[in-house]
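Got a structure for you, questions after.
Note that one protein chain is taken out, while the other chains of the complex remain in position.
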Amino acid sequence: MIVAMLETATEDQIDAVIDAMTEAGVDVHRTTGKMQTILAAVGPTAGLDLSKFEVLPGVMHVHRISSPYKLAGRAFRPEGTVVEFAKEVHLGGAEVQVIAGPCAVENREQIFAIAKCVQAAGAHFLRGGAFKPRSSPYSFQGLGIPGLELMREAADAHGLLVVSEVMEIAQIEPMLPFVDCFQVGARNMQNFNLLRELGQIRKPVLLKRGIAATIEELLLSSEYIMSGGNYQVIVCERGIRTYETATRNTMDIAAIPVLKKLSHLPVVADPSHGTGRRDMVAPMAKAAVAAGADAILVEIHPNADKAVSDAAQTLFLEQFEELVKDLRLIATAVGRTL
Amino acid sequence: MIVAMLETATEDQIDAVIDAMTEAGVDVHRTTGKMQTILAAVGPTAGLDLSKFEVLPGVMHVHRISSPYKLAGRAFRPEGTVVEFAKEVHLGGAEVQVIAGPCAVENREQIFAIAKCVQAAGAHFLRGGAFKPRSSPYSFQGLGIPGLELMREAADAHGLLVVSEVMEIAQIEPMLPFVDCFQVGARNMQNFNLLRELGQIRKPVLLKRGIAATIEELLLSSEYIMSGGNYQVIVCERGIRTYETATRNTMDIAAIPVLKKLSHLPVVADPSHGTGRRDMVAPMAKAAVAAGADAILVEIHPNADKAVSDAAQTLFLEQFEELVKDLRLIATAVGRTL
Amino acid sequence: MIVAMLETATEDQIDAVIDAMTEAGVDVHRTTGKMQTILAAVGPTAGLDLSKFEVLPGVMHVHRISSPYKLAGRAFRPEGTVVEFAKEVHLGGAEVQVIAGPCAVENREQIFAIAKCVQAAGAHFLRGGAFKPRSSPYSFQGLGIPGLELMREAADAHGLLVVSEVMEIAQIEPMLPFVDCFQVGARNMQNFNLLRELGQIRKPVLLKRGIAATIEELLLSSEYIMSGGNYQVIVCERGIRTYETATRNTMDIAAIPVLKKLSHLPVVADPSHGTGRRDMVAPMAKAAVAAGADAILVEIHPNADKAVSDAAQTLFLEQFEELVKDLRLIATAVGRTL
Partner (left out) sequence: MIVAMLETATEDQIDAVIDAMTEAGVDVHRTTGKMQTILAAVGPTAGLDLSKFEVLPGVMHVHRISSPYKLAGRAFRPEGTVVEFAKEVHLGGAEVQVIAGPCAVENREQIFAIAKCVQAAGAHFLRGGAFKPRSSPYSFQGLGIPGLELMREAADAHGLLVVSEVMEIAQIEPMLPFVDCFQVGARNMQNFNLLRELGQIRKPVLLKRGIAATIEELLLSSEYIMSGGNYQVIVCERGIRTYETATRNTMDIAAIPVLKKLSHLPVVADPSHGTGRRDMVAPMAKAAVAAGADAILVEIHPNADKAVSDAAQTLFLEQFEELVKDLRLIATAVGRTL
């Protein structure tokens, strides 16, 4: 941490800041320049609340010098993390993965039809929601655990792995037998109680970026899970809110290479939520793979127009088959497989 | 709902859209213009997912014509809602209210000193957090129920009402004996399970706007609570995330008169979170009252620099006393009391 | 400037950065910590392009320590700037000013009616546009110099000062005889050629914040004018673009106290463009004065609904009279006059 004092700061003000820094547990290195005084903190500053110093009298700016996250930082594992799943499936390695399925599991017929299609396309992950709290209290709220049972059955019948969203701490335990990977949704990215519990388990967690979260905040939330000992974290870009309304969100494709640079964690891209429009899913999925994404997460449905939720952004099965073929070409063009 | 078709839309496409609308339960009124065809839905459209129609072939745009919320809309109660508390305190009437207290209840001495100051300033509401899940797993996590007991005791000793944040459904029941008003934080604005439960109780709920939520989304979340029968909802502007970094958030002061126009619910402004900086709290609190806010929510602490959380935005008690005097002048200038 | 190196930076990389800094004309002060090396630049860094250093190998972050503007900074004139106009009118002092007029000067009758109303309300500034390049090539493009002649005549007849927008360098010279203050619109905030020329004249310049400009960028543009010797700069908050669509722009009221803190320049607020809605102009004008604005800029028209431009945000004359009365009460409440 560097504290830059105002040119007009008095010696008393400088002393008060030094005291506050010392009290916070760091050693202070002072540089008195012609124009201004600079105070550098030596020692661990990861947990410090910088804004606390920013409002002290005489302070101009406070800068964080060291990264606020350690375990999630690239330096922690320069070679990159590869998350290992059953059936020798890896996420974060040379092979680009495809994770596909309906927004919500609706019934046996639907999820089996989808699982069959996912397998046929050569993908390894089936996704689907069992708990769907909705903006209207009268809407479909998901099948719950029976939905997970159906999904597990369909996945097993087709050699697939299961990814499903967990929304509350109380759901972790009952979900454990059914999922290979927990998904944390954008609205829960900073639900620290939930993240803490997920740090205690030993299954991969796919953490989605909040709609207004910075890349740094996404990595801080990853750190929260990892600090509990669960290092199998996968981060996911799914669009941020901006002033542009042509798409539901603005997909921040640059977040993919930025995350790969700052962190060792695998990066997934979700063009379904990233754009909110079926006709934009394919070009954005291709863009994400071209930019270095380790996996693509897409919503698909045999009768996409009538999906009980997220219909507008859901691909028909034939569109999905086409997309996987196209992604395979892009993956090859960037030196990967799919 | 109005569906505007593309100029190039075929008759088959138009028919397919009409079928989809009919299937969704609305009657369709068709206008065929020289340039394009327009399909108007007649009947209840509040629950419809518009984007579903937007991606149908031949569709240019879909517009929502009627408001997506009813109970929260101004037309539902044109005269405005006044929330009644014990001790004949009203929020939403002529008197501007002040809600003040620490970010987190720390100990008896702290909360009693603050309660004394709040009472002395002539304010009626004591706020304070008992559950504080923090971004670092090693930070102070709040006192829990014992913190609420302390706050209730301090409030009763000084004739004050208690406002405190609820973070999970499981906390509602144990909090009930201690609080006069539940606060829902920005991160939970769209935690629909929590909102649904709060709709079942009969105590006021102060609902904060999410950091990336639109005004419409805030009112939709209010509607969610109200649809359960709890009409005592108070909405709160607390800053949104924009590209400007001089303040932690950009406080959307215009949201105050916009909310007063669109809805009958009382509106609170939180300049502490709205700016994140102690030196900006007073001017923004004054601006909020000048713009029509029904109450101001501020963080105060006898030793603000050492508050265990949110130190940078917390006022010292003397600053708070000064602020209430200034707000009284502004309230008078806009024809209200305080 | 502080350059924080990565923990993994090599001695060669550190040396290369030191060389680049030295070449850029600053002395380098090196601190080698346990975790990382920090390089502090000693000497003038105001003109340096920091991003140049940010991409050098081994660099983690580059922080600007000193303010990038000097002349516009509060330290340059701690007591604040008061811009002096003819008729002993001051902007930036104890008196809050009101600047009012139509978006565009349309004809003699219109501008005289408005000038009469402005005078009657006790305000001192008449504003109006003479050059109106519009988004449609078929729309009204403004009266040009004859419009300025009319405005000058109307202002003189009613003891008012004239504020009008300059859009190109070529307009400065012909406008000089007619205006008391040049306005630079939001789209020209970073038209550096225009700013440079306005630095050469000796008349006040009212500089509007760009729709996507930070407060720092607004002050850098002010600096650009001041560096030419023209210190009579007035800055203006007029709304920024965010994801919220309930108002045309989001008026950043906090920018007012932030600007007053960082800079000595007078601050104007424009609630007409700030909200784009007639019914939001009054509450936001009041909020701006409560937050410390030195002047309010509003669009008014005798027949607001039929104004040739900006009709939706233009006040009727009676609404304006009412507003000035209300603002007077707020000004008094914050210890100022109007």
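To keep things simple, chains are lettered A, B and C as they appear, and every chain counts its residues starting from 1.
Here is the rule we go by: contacts are C-beta pairs under 8 Å (C-beta built on N, C-alpha and C of every residue); 3 or more make two chains touch, one makes a residue touch a chain.
Please read these numbers as outputs of a predicted model, since none were measured by experiment.
Considering the full assembly, C:276 is the residue among C:73, C:128 or C:276 that touches the omitted chain. The chain that is not drawn here is touched, among residues A:207, A:289, A:304 or A:317, by A:289.
Among the residues A:12, A:156 or A:244, only A:244 touches the chain that is left out of the figure. In the full complex, chain A touches the hidden chain at residues 212, 214-216, 240, 242-247, 250-258, 261-262, 274-275, 279-280, 283-284, 286-292, 326, 329-330, 332-334.
Although one chain is not displayed, chain B still touches it through residues 2, 4, 6-8, 29, 31, 33-36, 38, 40, 42, 60-61, 63, 65-67, 75, 78, 241-243, 245.
Counting the whole complex, the residues of chain C in touch with the unshown chain are 20, 47, 49, 51-52, 54-56, 133-139, 167-168, 187, 190-193, 196, 199, 210-212, 220, 224, 227-228, 241, 248, 276-279, 305, 309, 311-313.
Convention: only the chains that are shown with their structure count from here on.
Relative to the C-alpha centre of chain C, the farthest chain centre belongs to A. Inter-chain centre distance (chain B to chain C, centres taken as mean C-alpha positions): 31 Å. Listed for chain C are residues 242-243, 245, each touching two or more other chains.
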